[in-house]
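If you scroll down you'll find the structure; I have some questions about it.
Missing here: one protein chain of the complex. Every other protein chain is in place.
The block that comes next holds chain A.
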Amino acid sequence: MVMPWALEMTLARPNVKNIVLVEGVRTPFLLSGTTYSDLMPHDLARAALQGLLHRTAIPKDVVDYIIYGTVIQEVKTSNVAREAALGAGFSDKIPSHTVTMACISSNQAMTSAVGLIAAGQCDAVVAGGVEFMSDVPIRHSRKMRKTMLSLNKAKTLGQRLSLLGSIRLAHLSPELPAVAEFSTSETMGHSADRLAAAFGVSRVEQDEFALRSHSLAKKAQDAGLLQDVISFKVPGRDIVSQDNGIRPSSMEQMAKLKPAFIKPHGTVTAANSSFLTDGASAVLIMSEEKALAMGYKPKAYLRDFVYVSQDPKDQLLLGPTYGTPKVLERAGLTMSDIDVFEFHEAFAGQIMANLKAMDSDWFAQTYMGRKSKVGTPPMDKFNLWGGSLSLGHPFGATGCRLVTTVAHRLQKEGGQYGLVAACAAGGQVSDTHPGGVFWLIVLLKNK
């Protein structure tokens, strides 16, 4: 099928189906420990799926596959995709699986969906992500677990008693989910602070960026631009229909905070980092043919993506700088062709460091083997409706929010191309990382 507009041809690849984003929704993103605190992860995921069903009115048996991303797994619902899908009323004939790839878990869910459609396996796939930080699995210590497991196998009362007798006070201290990168034992915040220092990002610059994020998010929320948010009647609680982490403050207020990770001279604080968040998201991805046949009006094409990874110690959060030029080159575009940028904001310092890296010829030549700098995205196209710093960052769910936001902004702002960058950076306190850094960039063409 030949497309009528010429530019489209340059991005469409021969023998690959056009793949489109039909719809994207998310639950309100709430600070951990607030209204969602008594739920379980699959409850949130189910709410997002029901929201998607409601928005699209897609028949429950048309979907071919469901994929969910999550980071901190609830052990009772390790395949949270399946539990949520069944609960949301999807046909039990639809296979589902769960993926994990740190903070880009739902990006991985989406690109897996794209892969399934491109390979001709499926025509309609639901992808999403969920993170629930109000409750995380805290384990018994290894010694205690070992004793308890041996206890199961103990045959006689004597054996059981002697095992019980072997329990010491130290056995009882619990094991919290890793707060650090497994390979380097460094927390994400610590890494971000070092990165900011390496690029000479000042505290003031970080606070200003955080303030910008909150102010823009507030404006977008007030203007009703965050259409991807669905209302959710929380069991036993009220209906929630707004993110609750958006808090525009003042530079003076922010300046009062002490550094959160590197004391006393660090620059990353609670105010310029993303906060621990509960939330879920979901998108419907289809082949263009199928979407049009079903009478949908797709929001955007999902054109291309690339994953990159770097040294987990010193370049953990530098993915955007490496990934952006790569995906642009693949698509034959330049920075100036992009109308809408959505970058995941793990830390203000991390965003600012990346912007400085992208603006540095020295960095490009020394570490990237390029002749000249990547170039920075213009700020008047950058995260105009807030970002993870203000809207919140449920690790597994952020990717879908970014992609949906790009689609909505392209529609609203009338642009042609959008670019998403999401790095596997953790939240404020607790996250587990597979090591390395992964970047996903999706190019969207306004439909």
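The rule is short, and it goes like this: a contact is a pair of C-beta atoms (placed from the backbone, for glycine too) under 8 Å apart; a residue touches a chain by one contact, two chains touch by 3 or more; residues count from 1.
By definition in this document, contacts and distances are computed from a predicted model.
*Asks:* Refer to UniProt and select, among "Integrator complex subunit 9", "Autophagy-related protein 13", "Dolichol-phosphate mannosyltransferase subunit 1" or "Trifunctional enzyme subunit alpha, mitochondrial", the name of the complex member that is left out.
*Replies:* Spelling it out: the chain absent from the display is recorded in UniProt as "Trifunctional enzyme subunit alpha, mitochondrial".
*Asks:* Have a look at A:R26, A:R194 or A:R212 and name the one touching the chain we're not showing.
*Replies:* From the options A:R26, A:R194 or A:R212, the contact with the absent chain belongs to A:R194.
*Asks:* Which residue, A:R145, A:R247 or A:K313, contacts the hidden chain when the whole complex is considered?
*Replies:* Within the whole complex, the residue contacting the unshown chain is A:K313.
*Asks:* Even though one chain is hidden, which residues of chain A still touch it in the full complex?
*Replies:* Output for chain A: 182-185, 190, 193-195, 197-200, 202, 262, 264-265, 311, 313-315, 318, 353, 356-357, 360, 362-363, 366-367.
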